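Sending over a structure as structure tokens; questions will come in a sec.
Shown here: the complex without one of its protein chains, the others still in place.
Our next item is subunit A:
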Amino acid sequence: MYLRHLQVTDFRSWEHVDLPLEPGPTVLVGPNGRGKTNLLEAVGYVATLSSHRVATDAPLIRQGCERALVRLAVVNEGRELTVELEIAPGRANRARVNRGAVGRPRDVLGILRTVLFAPEDLALVRGDPGERRRFLDDLLVQRAPRYAGVRSDYEKVLRQRNALLKTAGKRRGDDPYAASTLEVWDNHLATSGAQLLAARLNLVADLGPHTSAAYAGVAPDSRPATIGYRSSLGAALPEGYGVPGGERAEPEKLAEILLDALGESRAAELERGVSLVGPHRDELELTLGETPAKGYASHGESWSFALALRLGSYELLRAESGGEPVLLLDDVFAELDRRRRARLAEVAASAEQVLVTAAVDEDVPAELEGVRFAVTHGEVRRA
């Protein structure tokens, strides 16, 4: 798929931008702070309904304005759809597809698929486990939009169950009502948790080979990179789940295992007032050779690993149905040596569409020929 048109109003630093686009590489060049990343962020927002830089929407609205508007014309296998998103902090976003309102903003997920790599992604390797869980869940939603619902269900059930654990733990004793309601929340947590867990395990199994290959490509002299899923279920997780070529994870089976595990940790959970098993406690492990990447990898290795996770995601999505994603590369070339630049440029040049940002022309490898835009104060001009 590719974007044929990008239009933003009052998004970040932009009052208004109207940009016709083409398949293939497009490079946005301009000095620091002129709003290049802001444009990629707007595109990524429509694909994921969240920003890769901030957790809340307020910073996305141009200072002094009430709402931001992003409109994209997306062409997927010859069919064009116009997606429009109105972002207003403090209330629900509004979405339109082909100028008709859709029920919920969530319904636009899947129309545009993107894979975005940005300097912030260093946190995938160096940050908390939560960063990596979010990476997996975001990718799940790009892979199959229905997981947006599964994920938010799980989060809601988890919050409710934790609230109950806190109050029930305080009251103690044998409160028959607390026990029977806890069982209800256990069931719901196990059911939606198992769906999320199964999807993550299968994702990791599928993503692993792509990531290792991408890492070998961008860092050919380094030790091999592998990824693995560590579940809070520990040894109770069936063997082969989450492993490339292993058994596919089944939600029904996992729901039973989760339910048992919840039963076993009941006392500890009441004691501490939080849910101790479930996908919210899991970790995506990144390994270089024999050592964990986190805490051990050098800056260059960490950076290459983060890039490999994104390129691996890109190759994975591209190999599946749903439309080849649009690749968004923010400021990546400046960090790479010549060989790695050339390697990344090769992948980028093969993409149906890639949008690249760079501060100076020299950062962009010569191999990546295509449309150039100069980004200056409040304006984007074709160079």
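Following the convention adopted for this analysis, a contact is a pair of C-beta atoms (placed from the backbone, for glycine too) under 8 Å apart; a residue touches a chain by one contact, two chains touch by 3 or more; residues count from 1.
The rule we apply is simple: contacts and distances are computed from a predicted model.
Trainee: Leaving aside the chains on screen, match the unshown one to its UniProt name from "DNA-directed DNA polymerase", "Recombination protein RecR", "Acyl-CoA dehydrogenase" or "Sarcosine oxidase subunit alpha family protein".
Mentor: UniProt lists the chain that is not shown as "Recombination protein RecR".
Trainee: One chain isn't shown here. Among A:P23, A:P89, A:G149 or A:G370, which residue touches it?
Mentor: Hidden-chain contact among the options goes to A:G149.
Trainee: Which one, A:H188, A:R272 or A:R372, makes contact with the chain that was left out?
Mentor: A:H188
Trainee: From the listed residues A:A101, A:A163 or A:V360, report the one that touches the chain absent from this view.
Mentor: A:A163
Trainee: Residues on subunit A that touch the omitted chain in the whole complex?
Mentor: Its contact residues with the unshown chain are 90, 103-104, 149, 152-153, 156-157, 159-161, 163-164, 167, 177-178, 180-181, 183-185, 187-188.
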